[in-house]
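Take a look at this one; I'll ask things after.
Complex shown without one protein chain; remaining protein chains in place.
Our next item is chain A:
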Amino acid sequence: MKARVGVGAASVTLALITLAALAPALLVDGTPDQADALAALEGPSADHLFGTDANGRDVFTRIVYGAAPSLLAGLGATALAVAVGTALGLLAALGGRALDEIVMRLVEVVLALPTLLLALLVITITGPGTVNVILAIALYTAPSYARLVRAQTMVIRRAGFVEAATSLGLGQGRIILRHVLPNAFAPLLVLATIEVGTALVAAASLSYLGLGPQPPAPEWGAMLSGGRDYFSVAWWIAIFPGVAITLTVLSITVVGRHLQRLVEGRTS
């Protein structure tokens, strides 16, 4: 019963964040860059729910508009990592011994490197920006998906129903597309929903370091960083973006775990 309430609350939060990302104008009137020098550094009030920043911009409006770029980096990186990881995993599992060795050693090399340092290295080479943040995060998260897909594929390839499909006269390609891949995918999706949270935090961290979307773009990590200097006089500038990141990651994790239980319940 308790779990239900948690999952319900998390789902509602996710729905609101999604709405903010897709149609921010439905939630707030102003625009994120609308500055009002006279109203700079005002605390939370009825006019400015989350207060205003040093330029007098409304923090709430900026958080709502910030949902899209903040989510984009995390989701984009996860989607890219899943796609690349799946391709590598299938290649390793089905492409023969030599290919398996090469792909898996590559994967281990990447996994052995400290994640954030690797991302920093990539961005040092490519330069800052949302696309590069996505590339950097995808690079170091893809290996775990590749491992999972490889292991799943190897198990499922030997499953009774794959032999049954072979005996039935189905071709290899069809068997992989119709039976192996979809069954390997279920646990992958669960991992991905949980990992989206990690990717979001990573993206926010890179933005915080000034490597993501450049100002004045309203990105949560960048806003958090911008509020750092004013923390002693105007805590709301940094706190609210931080809360937004935390709530998003928490909600995604709760919903992800719930999905995981559903999937496991179905197969056991």
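Here is the rule we use: a contact is a pair of C-beta atoms (placed from the backbone, for glycine too) under 8 Å apart; a residue touches a chain by one contact, two chains touch by 3 or more; residues count from 1.
The rule is simple: contacts and distances are computed from a predicted model.
Which protein name, taken from UniProt, belongs to the chain you can't see among "Cytochrome c oxidase assembly protein CtaG", "YceI-like domain-containing protein", "ABC transporter ATP-binding protein" or "Acyl-CoA dehydrogenase"?
"ABC transporter ATP-binding protein"
Going by the contact rule already stated, which one of A:159, A:177 or A:233 would touch the omitted chain in the full complex?
Counting the whole complex, the residue in contact with the absent chain is A:159.
Among A:43, A:114, A:171 or A:215, which one is in touch with the chain left out?
Spelled out, the listed residue whose C-beta touches the missing chain is A:171.
At which residues does chain A meet the chain that is not included here?
159-161, 163-172, 178-179, 182-183, 267
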